[in-house]
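Only one protein chain is missing; all other protein chains are in place.
Let's turn to subunit A:
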Amino acid sequence: MSPWSSELFKYPFHLIVRPYNGFWDLKYERSRRANLIVSFAVLILMVVTNVMSSQYSGFLVNLYNPQDMNSLMEIVYVAVPVLFWCVANWSLTTLMDGEGKFVEIFTSTCFALIPLIVINFPWIWLSNVISLQETSFYYFSNSFAALWSLYLLFVGNMTVHQFTPAKTIATMLLTVAAMGFMAFLCLLFLSLVQEIVAFVSTIYQEIVLRN
């Protein structure tokens, strides 16, 4: 089957409503190439949704300061947490007898983000035609999308690693902790690099000014 068939588009929607079958197929049945294509498409759409939502959402649900808005940072806000999550999850599950490979973890995570796009994207326009009293629907759908995504993340993790539910929950909590640890290490590393750069540049200046 060609990866560009209509099945490529139907499958993600099938997955979000039938997550157990969907993630099983993702791991064992479907081509890795097609999964990766869809995953990256999901990430890009997620960025687009976030950027458009902060720019075009209705005034009643979106008080935003145009000076704080940076579309490039929106890419970072999506890509970095996903990457951190995947790395942390992979590092943990390799130690905890998880069966998932890194690619599988990555694709299952990306597929779990689909509800956040499918639900939030139409709301960018809908939020422009609602009143203050009707904004509760907006917030309800947002929370619903987030919970749905969390559920998909849970099922995806469980299927990919072939864990029991309890172990999956424990792994997910540990992953969040590991993400925090990684962020800390990254900051530490960055500041160390900064120190080294400053040190080298100071020495360079000293030598240059001596002559």
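The rule is short, and it goes like this: a residue touches a chain if its C-beta (ideal position, glycine included) is under 8 Å from a C-beta of that chain, and two chains touch if they have at least 3 such contacts; residues count from 1.
In this section, contacts and distances are computed from a predicted model.
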item	value
Absent chain [UniProt protein name; select from "NADH-quinone oxidoreductase subunit M", "Acyl carrier protein", "Dihydropyrimidine dehydrogenase" or "SMP-30/Gluconolactonase/LRE-like region domain-containing protein"]	"SMP-30/Gluconolactonase/LRE-like region domain-containing protein"
Residue of A:Leu60, A:Ala79 or A:Val118 touching the missing chain in the full complex	A:Leu60
Candidates A:Leu72, A:Leu95 or A:Leu132 - the one touching the absent chain	A:Leu132
Subunit A, residues in touch with the chain not shown (by the definition above)	59-60, 63, 65, 67, 129, 131-133
